[in-house]
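One protein chain omitted, others in place.
Entry: subunit A
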């Protein structure tokens, strides 16, 4: 689901974008931080920790396992495996761009942190590398907050992995995979490793961000839309066409998954749900195209203990690895390209995110509430880009999914301009800001507020109406007294050309 394309087709394109200068700079900085086998990164972490863990060095170099695998679920599985090995290894391990899965509104979302460091003691620390500067030890609080919220999502996903490895019940399970889950898994893997300092907290996830922002949208994009198929085809070699067929036959596909998917409790489809979508039986992953890592994989995979039928007590005795609640934020120091790092406590953000995720309406529920046959298909022309679907039809489809616009959306969502236009057309007071509603009681439209203020409508006994009338009277009196009721501005030539 490309919300940007949808917004363009609706005539309200988003203004988000990334300058290639910023991307280049971010990539250079990240590469620099991760150079020399992650030793510099571990050293930054070790310096900040000030605990008794052994320092990395030539005699004690960090391990950087290869995490490449085909498809998002392959990479997720590879990450989980690498984490398990690293936890037992008693060494510093740097996982470069691991992939984690997190269930958002009943749908799996993939998340790609910049790095995860496994301590010699077996603890895990999330690393976020950002390209905004830390000047004199202080960075822009807004950007740090956004980074912390982003890291909190990773921490949640990682806790799920830890619980599974340790045998706890923390897996964010859902009762069995269904078509929708499978379908969402077909989105291409992470777009760009770079995540720009101003990126929305979710944007790094291949699709998780979109799911989280407007779950309704993603949930209603079945694999049947040619648009989606076109995209999905790219990463895994044209399997998209097979997707609908594959969904029903989840288990026993990849060698790695064999043991797990056969589990009688059946919740593994949910744990690595994307398996269904993008790694069907005949993926290159299986066919040994990526020989070396996959070879390993196949051999080691059975070592994952098969889950107990009851779903508890898996790998009995294995302690649950600890996900540290302080993440390492790495930024350029002052005006240089040298890294500076700070540990950021994300406990609060984790709690907030967990609560928000638990309250999200499930995608299936939203999809179920939509009229039969609702689709956001743009019906692209032969060039694959120009949409041919009538705007009115598309607008109606988008309207079918409920949306609550607030000005904050403008910074995060591609469809915000569209929602703003609809919100303005509906005369909703929220276009002026979320807080506005607080003082207005039951009045929800600008027209109602103004009518109440003029004394034409509303119950004078309602405190909100009474306050509005008083405000209108005071304002009118003050303006009349000074004769300043005009804006004072002449008819302008407009802001720009």
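In this text, contacts are C-beta pairs under 8 Å (C-beta built on N, C-alpha and C of every residue); 3 or more make two chains touch, one makes a residue touch a chain; residues count from 1.
The rule is short, and it goes like this: contacts and distances are computed from a predicted model.
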Chain left out of the displayed complex - its UniProt protein name, from "CbiQ family ECF transporter T component", "Membrane protein", "Ger(X)C family spore germination protein" or "Probable glycine dehydrogenase (decarboxylating) subunit 1": "Membrane protein"
Among listed residues A:66, A:334, A:399 or A:459, the absent chain is touched only by A:334
Which listed residue, A:18, A:53 or A:395, touches the chain dropped from view? A:18
Among A:55, A:88, A:351 or A:432, which residue is in touch with the absent chain? A:432
Where subunit A meets the chain that is not shown, the residues are 12-13, 15, 17-26, 131-133, 135-137, 196-197, 332, 334-338, 407-408, 410-411, 417, 424, 429, 431-433, 435-436, 439-440, 446-447, 449-450, 453, 467-468, 470-472, 474-475, 477-479, 481-482, 484-497
